[in-house]
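All protein chains but one are shown at their positions in the complex.
Going in written order, the chains are labelled A, B and C, and every chain counts its residues from 1.
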Amino acid sequence: MPSVVDCPIVLRQEVAEGHYRISVQAPGIARVAKPGQFAMLQVSGGYAPFLRRPMSIERIFSDGVSFLFKVEGEGTRLLAEMDTGHNLSVHGPLGNGFTIDTVCDRHILVAGGIGVAPLPALAERVKRDCGKAPDVIIAARTERLLLCEDDFRRMGCAIHITTDDGSAGEKALATGMLERLAPDARTCVYACGPNPMLRAVSQMMLDAGVMCLVSLEAQMACGDGACLGCVIESKSEIEGEKMLRVCKDGPVFDASLIDWAAHDLRDDQ
Amino acid sequence: MPSVVDCPIVLRQEVAEGHYRISVQAPGIARVAKPGQFAMLQVSGGYAPFLRRPMSIERIFSDGVSFLFKVEGEGTRLLAEMDTGHNLSVHGPLGNGFTIDTVCDRHILVAGGIGVAPLPALAERVKRDCGKAPDVIIAARTERLLLCEDDFRRMGCAIHITTDDGSAGEKALATGMLERLAPDARTCVYACGPNPMLRAVSQMMLDAGVMCLVSLEAQMACGDGACLGCVIESKSEIEGEKMLRVCKDGPVFDASLIDWAAHDLRDDQ
Amino acid sequence: MSVSLEINLGGLHMKNPVTVASGTFGYGQEYDAYFDVAQLGAVTTKSLTLKPRAGNKPPRLVETPAGMLNAIGLQNVGLEAYLEHKLPFLRQKDVPIIANIYGHGPDEYAELARLLEEKGGADAIEANLSCPNVHDAKSSRGTVLVAQDPELVCAYTKTIRSATSLPLYVKLTPNVATIVEPALAAQEGGADAVSLINTLIGMAIDPETRRPRLANIVGGLSGPCIRPVAVKMVWDAARALDIPVIGMGGICSTEDAVQFFLAGASAVALGSMSFRQPDAAIRVVNGLADYLEGHELSGIAALVGGMAQ
Partner (left out) sequence: MSVSLEINLGGLHMKNPVTVASGTFGYGQEYDAYFDVAQLGAVTTKSLTLKPRAGNKPPRLVETPAGMLNAIGLQNVGLEAYLEHKLPFLRQKDVPIIANIYGHGPDEYAELARLLEEKGGADAIEANLSCPNVHDAKSSRGTVLVAQDPELVCAYTKTIRSATSLPLYVKLTPNVATIVEPALAAQEGGADAVSLINTLIGMAIDPETRRPRLANIVGGLSGPCIRPVAVKMVWDAARALDIPVIGMGGICSTEDAVQFFLAGASAVALGSMSFRQPDAAIRVVNGLADYLEGHELSGIAALVGGMAQ
């Protein structure tokens, strides 16, 4: 069950230029949170910004959770200014989270840019549930923006790095690297990142008959499935609905469900 | 000339429950500021609260100024949360400030509650210009809310304390104490505090033929005399205007100018 | 002193004068995790249509200063699925249901009202004559919202009125020169109350892509930013009407709600604030009890229209 709790910030780090990690003490949320779920964070005491900001849960600890975010606009700027000690109002955990198919032999996590955010928790859970740390592809624009590499390494993940400019790992896109890892029918791929990447990964995996889960983003107001603001179009109807709520029916979707053609590209990076 | 400057906060103190002092580094403003002037402080990076908050200049140092304020609502709450190092946008100095009539033998400052804010700077200036520290009446609800006592003492002021509950000084109103100090035609009285106090002090002094300056408050938007939002009614017209702008024509007024009968009492404490 | 928050809203008994605004609270169950919705005076549903509606294409939301624009486009499960899947949760709670309805033309509204009454799907009807995200009423002045045309408001209300004996509330738009005309028209048509205000029509453009932020281009503005407009319209309407006003538009706190009562609202609804604070409505219920007690008032009626001048 989600709840709304004032949580003291216990850690705040600038992990890369314009990228921050904050950890909050939130035992109640930590107890029930699943990898891939998110929380709505209140970024301002005043009414501008009015709405909370959705943030993936990066890691789940015994007495709290962490968030990893990039400063995009006013809301994330305010969040970045919050220091340890400040009480952050956290509404969560929300959404469905990743379902780990333990029958799969191999698990590959694909992170594009800040899309890495929900994957550390997932990697930990895969390791626990499947007995083996997953492969992780970390794709970033440039070396400085590679996030969480050490965390994945510590968990024992096999790490595959690509950068747009070749400053670290391979000069390639995530898809190129994924192709080389040759996922097969007994592989499960989990991807989070910019829409063009997700679309390409989805298409590749669908064509190859590989199970693929993607974590999507959308503008959100409630996070609870009530406002119907965060929808995306699905290929098939679910309980008579063609419009899926990213907050409630997702944010993690089976890639085969998404109508990528209808998916509006205006927010794409 | 007023300006708008981002000023680092160099000191922040909780001086009494819900009462704070902040000092900012602002050499340009300090150079031109006069006692009784104020500044408009931006309390939020977002647009709620939208308007700046007017605050009297408490003291003027060589490289900055201080403000002393009481938390009233959202804006002052946000101000109280700002810590040293934060850049506070300061728009000032604004308003006319106190005119010190150096011909007077005696100067009495009357502070009611947080109305003490502009008086330390004034006391310092009176001492400098007239060669003698003024008398100061500090009126507060209770002992804990007596502000700036030590500061005035250090300047060598004669201090007269009254509290509503008798917890310090005399159990009396500021007017009672003022009466006892027996101001005469060669005295100048300067008062700042809640409207009922100002009205009473003004009436007493006008009746006694004593020169009296009062510092008023009003809801303000621009602080520059442009919006005409902060007006009060005057008894006589000044350049054809019956409506005086607290921000530009004041905030310090000769008590004889104010039409206390027309003065709306809804904001009175 | 124990205060009573009870009211009778045009025939509907409510244990307190606080409901939620249509479209901001789903069908109630969405907020079950945060508080017992039975503590509300009533639950108001998302607008229901006869058939399910997919709504507008995304993006449907954009944040604006102290508020937001939405262009959901009345996505809803339709009457049948509401009765089958959404109603049972609400009925198992002891809370009155205000079913908000939207139809093409007066007959569809009437049909919805009739069916809702017949199937026990509502304790009161709120007819949304003012959705800014769909445009299908025609008048001599071009395409307008029904609620912008007092004659249409009166005609629609009459038709719905004749189809149901449930309390009937008519929801109006603030996009009018004066709210008094459509409000009086609703009263004349037989409404038991008017709901004020729906969202203000607005839009936002992305300066980089140069595209509208909403796929629908225009949307409805809600949140604290519109509160002063809403209070004014409630004040105007309440003085002109004999029937009660349900006030809404930017209510975030008990103090905000009190403003609406003082302006003349008999009940209030929390909308967008539930997005920011899921239990906002119940906080206002509790806050009102404290306010009445603190001010030694025996009931809400003592506040309604009580602005001092």
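Simple rule for what comes next: a residue touches a chain if its C-beta (ideal position, glycine included) is under 8 Å from a C-beta of that chain, and two chains touch if they have at least 3 such contacts.
Being a predicted model, the structure only gives us computed values, none of them experimental.
Trainee: What chains on display are touched by the one that is not shown?
Mentor: By the stated touch criterion, the chain not on view contacts A, B, C.
Trainee: Among B:Met82, B:Leu181, B:Ala221 or B:Leu257, single out the residue that touches the unshown chain.
Mentor: Final answer for the missing-chain contact: B:Ala221.
Trainee: Identify the residue among C:Tyr169, C:Trp235 or C:Phe275 that touches the chain left out of the display.
Mentor: From the options C:Tyr169, C:Trp235 or C:Phe275, the contact with the absent chain belongs to C:Trp235.
Trainee: Which residue from C:Gly189, C:Gly250 or C:Pro278 sits in contact with the chain not drawn here?
Mentor: Only one of C:Gly189, C:Gly250 or C:Pro278 touches the chain omitted from view, namely C:Gly250.
Trainee: Using the document's contact rule, name the residues of chain B that touch the chain not shown here.
Mentor: 1-4, 42, 47-52, 91, 218-233, 240-243, 262, 264, 266-267
Trainee: Residue by residue, what part of chain A touches the chain that was omitted?
Mentor: These residues of chain A touch the chain that is not shown: 46-48.
Trainee: Pick out the residues on chain C that sit against the missing chain.
Mentor: Answer for chain C: residues 64-67, 69, 141-142, 144, 148, 175-178, 181, 200-205, 207, 209-212, 217-219, 221, 223-229, 231-232, 235, 250, 254-255, 258-259, 262-263, 291, 306-309 touch the chain left out.
As a working rule, only the chains that are shown with their structure count from here on.
Trainee: Taking all protein C-alpha atoms shown, work out their mean, then name the chain whose own C-alpha mean is nearest to it.
Mentor: C
Trainee: Please tell me the distance, in whole Å, between the geometric centres of chain A and chain C computed from their C-alpha atoms.
Mentor: 35
Trainee: Which parts of chain B, given as residue numbers and ranges, touch two or more other chains?
Mentor: Where chain B meets two or more other chains at a single residue, that happens at 46-48.
Trainee: Tell me, which residues of chain C touch at least two other chains?
Mentor: Residues 65-66, 224.
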